[in-house]
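Heads up, the thing below is written out as structure tokens.
Omission of a single protein chain aside, the complex is shown with its protein chains in their original locations.
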Amino acid sequence: MTTLKDYMGQVPAWCPGCGNFAIRRAIGEALIELGLEPWQIIVVSGIGQAAKLPHYIKCNTFNGLHGRALPVATGIRIANNRIPVICETGDGDCYGEGGNHLMHAIRRNVNVNVFVHDNQIYGLTKGQASPTSMAGMVTKVQPNGVIAEMFNPIAMAIALDCSFVARSSCTDAEHLKSMFVQAINHPGFALVDILQPCITFNKLNTWQWYQERVYRIEEDYDPEDKVRAFERSLEWGERIPIGIIYGNKRPILEDTIPNIRQKPLIDQPFDRSRVEEFISEFL
Amino acid sequence: MTTLKDYMGQVPAWCPGCGNFAIRRAIGEALIELGLEPWQIIVVSGIGQAAKLPHYIKCNTFNGLHGRALPVATGIRIANNRIPVICETGDGDCYGEGGNHLMHAIRRNVNVNVFVHDNQIYGLTKGQASPTSMAGMVTKVQPNGVIAEMFNPIAMAIALDCSFVARSSCTDAEHLKSMFVQAINHPGFALVDILQPCITFNKLNTWQWYQERVYRIEEDYDPEDKVRAFERSLEWGERIPIGIIYGNKRPILEDTIPNIRQKPLIDQPFDRSRVEEFISEFL
Amino acid sequence: MIPFVGGDFFVNPGRLGIIEQVVAASAKKISIMDYTIKIGGEAGQGIQTIGDTLAKVFARSGYHVFSHQDYESRVRGGHNFYQIRFSEYPVMSSRSGVDILIALDKASIDLHRGQLNASGMIVYDSSSLKSKYEDAGFLEIPLAALAGQHGSPVMSNTAAIGGTLGMLGMQIGPLLDALEQNFRSKGADVVEKNQSVARAGYEYASINCPDCPFILAEPGKPLYLVRGEEAVGLGALAGGCRFYSAYPMTPSTGIMDYLAEKSKEYPVVVEQAEDEISAINMILGAAYAGVRSMTGTSGGGFSLMVEGLALAGMTETPAVICLGMRPGPATGFPTRTEQGELLFALFAGHGEFPRVVFAPGDPMQAIMLTARALDIANKYQIPAIILTDQHLMDSEWTFESMSLEGTHHTDYRLRGEELADVHDYRRYALTESGVSPFAVPGASENLVVEDSDEHDQDGHIVEDAETRNEMVRKRTIKKLQLIRNEIAPPLLYGSRDPNVILIGWGSTYGVIREVIDRLSPEENIAMMHFSQLSPFPDLEREGHLQLLNQAAIAICIENNATGQLAGLIRAETGFQLSARINKYDGRCFLLDDLLEEINDHLERLHGAGSRVVPGMR
Partner (left out) sequence: MIPFVGGDFFVNPGRLGIIEQVVAASAKKISIMDYTIKIGGEAGQGIQTIGDTLAKVFARSGYHVFSHQDYESRVRGGHNFYQIRFSEYPVMSSRSGVDILIALDKASIDLHRGQLNASGMIVYDSSSLKSKYEDAGFLEIPLAALAGQHGSPVMSNTAAIGGTLGMLGMQIGPLLDALEQNFRSKGADVVEKNQSVARAGYEYASINCPDCPFILAEPGKPLYLVRGEEAVGLGALAGGCRFYSAYPMTPSTGIMDYLAEKSKEYPVVVEQAEDEISAINMILGAAYAGVRSMTGTSGGGFSLMVEGLALAGMTETPAVICLGMRPGPATGFPTRTEQGELLFALFAGHGEFPRVVFAPGDPMQAIMLTARALDIANKYQIPAIILTDQHLMDSEWTFESMSLEGTHHTDYRLRGEELADVHDYRRYALTESGVSPFAVPGASENLVVEDSDEHDQDGHIVEDAETRNEMVRKRTIKKLQLIRNEIAPPLLYGSRDPNVILIGWGSTYGVIREVIDRLSPEENIAMMHFSQLSPFPDLEREGHLQLLNQAAIAICIENNATGQLAGLIRAETGFQLSARINKYDGRCFLLDDLLEEINDHLERLHGAGSRVVPGMR
């Protein structure tokens, strides 16, 4: 049996006390629960503290460019639609630099699981505002405080009809794991926005701040009601719901591409004679 | 008095019968109604059929790169927050290549008016699917029909708390003009998604198709109710509402930047002695 | 001076047989058929259908064809033209004179009548042009009326095609076949109507143009007709490409169209990306997962891909990018041609990493070099760039034979049982050659870790200087050495011991070659054509540099303003070319114009009165 230890990779370069440790652990536990061994998954990431995660668990990894994990993940899924793909990304990586890819990956409904370590700050580059930083937060680059409205990933994902939209929090380890398991089990694009304390740079949204606000959404909540889900997505402040906020059963990209429906591309051998047939078309 | 003729620029290179002509006319009329002369506005555009518009009306123009009109417009507004700025863009330009800028310009609430000529197709490059192409549409590049879910700009803009979100249609010239006037009068980011027939490449969403579906939203509709607006944004198919779907009164970017609140940057003369003062800090 | 073809210097694959024929004809100095048809009109008037059909009919009739297109960035209106040259001998460039001008609008007459050759004809329909021309050289055909009578008013272009064949005195059979093929999917009625309209046009012209002066050569064995964009597409498939992701951009969109069409019957997946950044990252993802992948774009899109190019370099992920150049900077002339991005392609991307840059000269080279780019990219796990332009992408060439021989497909991946036997896999294992085994993730218990940071052999982030040094040596220095060996020297064509050398790269291949044909053997002249530009070929190994040093004049001909190849040759060899011909108006070189310019140089070289009268035609 695979144990958590089998999943542990390099020694993390994160700050002691960082929320990322809880995420790492929950991912390991989720994969064990799913019965997936390290070689049976691919973890794609961009650049940032979050994006270092694949070095710290054992897995197949493509650690690419800042903001560009999703297209890489999409390419992987088209090449090989049998292997589960997870993206580990940050709020800057996914909602800032990579925002356009998020929009369109959701539209495609490619079967990729995106776990956003949302610490509401740029951690790796030492504390500039991210799209999810709350208005008014003062940083070196925003000496007058953040002006732009805080980005609401849940609301946007619902607006784009994302097939699985969840929020979780580092303050609730059990919940984190359960969201990961459900996201991976879900066929289609799954977004899990994870509230993650950055103890070094985000002095506003701390462990305590999240702890005091976060609550699990009601058991009987119906995530298929889009308008109610949207309404719920607006809840932020005194109380912040975690759980699956929205979901649907749209067809996934991989199932709608005829050439990979039967067999992954990677398993279809090259046959030059089939290409040679096209030559006669030029005559 | 400025007349429509004063506004007409180069001879358009659009196909006769294209919906863009209606947009051009309505913009001219709106500017006249607003009492703005050609030199008193700046029109920014990207690349596409829509994006050629500034050559066809008289105005100050920055016709930049595909997808990148919004950052240019933002830069202009920061440099000179006294001049109204309009972006003329297409569905590919604004929602495809430029999607990330749209998200963040909305968040900033920069006072820019974005008029999206949404013909649900890539016109200039001869008929590939755009983000707003309806599922199933067959093109040369999508021989099996469009797979991804149609992008809903209205829903997304609401989710991002855009301060002015409207839909209009080339089939209703009066309405078009009125949306333009209201958008320009609105302080803050204004998105007007314009249903625009592309008679050459989009054989699905034709003049008739829009005509049969489009209706003006009720007079007593309250665009400030975000959840109801979201619900309304989902209406697409047999009936398509046009009008101001959502709006709010968030503070605009330009008013929150202390250095330009009193006086536009462009009017603040350079004074080397003020820079020289900083030298002593190095001692 | 015996024109030199083949032999040691002739290194590129392809058109050997054809060259011999041309030279033979050139030597015999016989007058041979060489006609140019220009179809002019507005965008949306169906110029391309007429041109495509005529080119196909000529090729089917065994005539060699070269066509090029000149169009604006708009969908209706403006002024476009399609120019077809055909001959019984290979042609590979466009000429300035026109023999038949098919004028679909008045502007075409105003703009192009000056180009008419002495006995050239202008075909038009006064009912649509709202003008009548009584001068000699005009043939009015009531295209719309004939179409209305014999089929339907929308078929007047078919009447024009028929009329053209009638003027030429060609057989109509190949056209009827072509129409049958074109319209088969629209039903028998449409086919028949088009055929009768074609016949009507044909007969009208035959009867009404008694002094049409055209003398055709004997038809021959059908030839293959290939357009540059299709050639890149076919080469991609031949090189094993199974995934193509791109964002539409002229002049590369045709590759995507070709592959999307093929995806209906062949296991290749085409995905239109939301932007070019996504496109290149998608293909890197697919390549990492083990599938050969490619993208295509033009300069603006390539600019956006540059970060991804560096990612391919760092992660050692194979990637092929077709860069179809158009005149820049920025949006520039979106539908026209230029060779302004050679140095950009060579140095694009942050940090240092090896790449291969190929610039095919004709569609056959495009097939071969695209396939080869995929092979080399996968063999060495590096990015490769196919550097081409609107001119080649939109041009058609004919070939007597066509096959994929000469393309290679080796599966370099470590997979299946071979991989299962490995237990200590390291993605970036340090090897003698610098190339590490390339395993497929998920195919065994081995983990495949790729990283954009500097990394150790396992693919994990490092910070130390030693590992960095090792990895730079592996990734950049060693591989570069290996790849250098894969690069063929430039193609030489013409005199073995030339006094004058014409230098070019990429799509100017055809026009420069024809200049050589025309100036030999009166002038001791040769072409040096570069189609493999990075790593830069060794010009000393096979004596190229010596030739340059010995020649009285070496002229670098480029479709750009700054002479980028000339600069590159100097950077790589120290050799300073004696002259440059640069064209940067967005149009391709025309054979006759280039001949003039070369003649100016020859005159300066030999003294007044030394202009060479082209040997034939």
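By written order: A, B and C. Residues from 1 in each chain.
What we mean here is this: contacts are C-beta pairs under 8 Å (C-beta built on N, C-alpha and C of every residue); 3 or more make two chains touch, one makes a residue touch a chain.
Only a predicted model underlies this, so the values are computations on that prediction, with no experimental measurement involved.
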Margin query: Under the definition given at the start, what are the shown partners of the omitted chain?
Written below: A, B, C
Next item on the list: Determine which one of C:108, C:128, C:263 or C:315 touches the chain that has been left out.
Entry: C:315
Note to self: One chain is left out of this view; which of B:75, B:143 or B:251 touches it in the full complex?
What the structure shows: B:75
Next item on the list: From the listed residues C:42, C:338, C:456 or C:514, report the one that touches the chain absent from this view.
Entry: C:338
Next item on the list: With the full complex in mind, choose from C:349, C:363, C:510 or C:537 the residue touching the hidden chain.
Entry: C:349
Notebook entry, point to check: Footprint of the hidden chain on subunit B, which residues?
Noted result: 9-10, 13, 37-42, 44, 47, 52, 54-55, 58-65, 68, 70-80, 82-83, 100-101, 103-104, 257, 259-260, 265-266, 268, 270, 272, 274-276, 278-279, 282-283
Next item on the list: Kindly note down the residues of subunit A that lie in touch with the hidden chain.
Entry: 13-16, 47, 49, 64-67, 96-97, 99, 122-126, 128-129, 131, 140-144, 200-201
Check: Where does subunit C touch the missing chain, residue by residue?
Finding: 72-73, 78-79, 277, 298-300, 302-304, 306-307, 309-311, 313-315, 325, 327-334, 338, 340-341, 343-344, 346-353, 451-454, 461, 463, 465-466, 468-469, 472, 476-477, 560-562, 567-568, 570-572, 574-576, 584-587
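We take it that only the chains that are shown with their structure count from here on.
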Next item on the list: Could you put a whole-Å number on the gap between the CA centroids of subunit A and subunit C?
Entry: 42
Item checked: Centroid distance [mean C-alpha coordinates] between subunit B and subunit A, Å -> 30
Margin query: Centroid of subunit B to centroid of subunit C, CA atoms only: how many Å?
Written below: 38
Notebook entry, point to check: What are the residues of subunit B that contact at least two other chains?
Noted result: 96-97, 99, 131, 144
Margin query: Quick check: what residues of subunit C touch more than one other chain, meaning two or more?
Written below: 263, 274-275
